[in-house]
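Take a look at this one; I'll ask things after.
Apart from one protein chain that is not included, each protein chain of the complex appears where it belongs.
Entry: chain A
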């Protein structure tokens, strides 16, 4: 502060070169502020560390990413793969194996040129080579059949006019493809009503199978598929790529460590609100009775006259589909089964209806199913709507803490928790803030990381990539299957997990159809309606 005894005029008259005691004091007057600042920062850090350590010790969870899987063995003979089905999902599976139709590559390239945030092309090029060869394809729609073969030949991941490899053999039906000697393994991306028969046929021919979910369309074939797969000893992987999601693996760790305390309720949901999300898929312009093998489409389903709607939007009819239970509940159930090992429920009760899409469909667009697991003191509630996108999340509710699962994982203590009561009372744990959060790709997230960062991370803005690359979980899931074929190990979503998935989904469907609670007779392995 200015010295009251000395006027500015006097000061002005001082010789500039003459630095007096007063000048030094005035120059250094604010230095103590830095000392106070340093002390403040020290105290704040100490407080944060204490808070963070007491929570981290209490929770006992690690923040490390699950170990990255080693690269696939590409030095030996390539695995020869046959693709059945090149519809929406078939295209994605082929891409996850490293084979995309040149026009798809063109589209991604174009996207990358006009929008630098469009990383599809870059990611596809970076995707690991699994050491496979597409040797056979089959699709009952001519256009998809040709495209599938061209994708299989696109060994260099190029666009139109690129240098293609040999064309895979085209088969007119799946039986011939399953019997083909140049095929070691088969990817099934056909409608639900074909999953069982195709898996059985492939297993009988000793071909390894990657099958899209749900595993089966009827209860009966579920037993047959399991029998055929076990008898043949093939490597079977069911297409629940959620098995590869980092946060699910962390969730499993949290539950095993008892972070949540006793868990009696799990709520999972489907929240969609687009025609595409409700299976009203576009109808291809080339499609007509001459380009589609309609009889082969029908197969085990009840006969119906040719219908483009039914061919492209088959998920809307029980005749070919398993509805919400098979398509979307299965993903949710498999996630819960993965993290909690719940197995097949003792009972299921479903209710719902066709409330929004009155387009002639037979499967409901709103569905709620409650599964009971009395041995585990647990209820699993599934609730789905196809006419609202309000995200209700996937929540595991424990007496001591609740957990919300998605791409990220957050755990909050329950206000009335017994386990954390002392720490809540002392103010160390705030039930409003997560006691644990896991953000994929982010290391060393500590318990009191700033709210801002969590906010960004929750919105995907801090999304980083595993090993420096963004990886598609479907690719990881197929890679696991390919690696297991080579090593002889069991994949994560094997036939036993698939059996539990299929039976659980069928129980939900049967309860809806019969409008009554259905039970699982575990001893005799029978669903009791």
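Operating definition for what follows: contacts are C-beta pairs under 8 Å (C-beta built on N, C-alpha and C of every residue); 3 or more make two chains touch, one makes a residue touch a chain; residues count from 1.
As a convention for this text, contacts and distances are computed from a predicted model.
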item	value
Listed names "Multisubunit sodium/proton antiporter, MrpC subunit", "Iron ABC transporter permease", "Thiosulfate dehydrogenase [quinone] large subunit" or "Thiolase family protein", with the criterion being the UniProt name of the chain not displayed	"Thiosulfate dehydrogenase [quinone] large subunit"
Option touching the unshown chain, where A:21, A:77, A:116 or A:426 are the choices	A:116
Contact with the hidden chain (one of A:37, A:306 or A:355)	A:37
Missing-chain contacts mapped onto chain A	1-2, 4, 8, 11-12, 16-19, 23-24, 26-31, 33-34, 37, 41, 45, 116-117, 442-445, 449-450, 452-453, 455-457, 459, 461-462
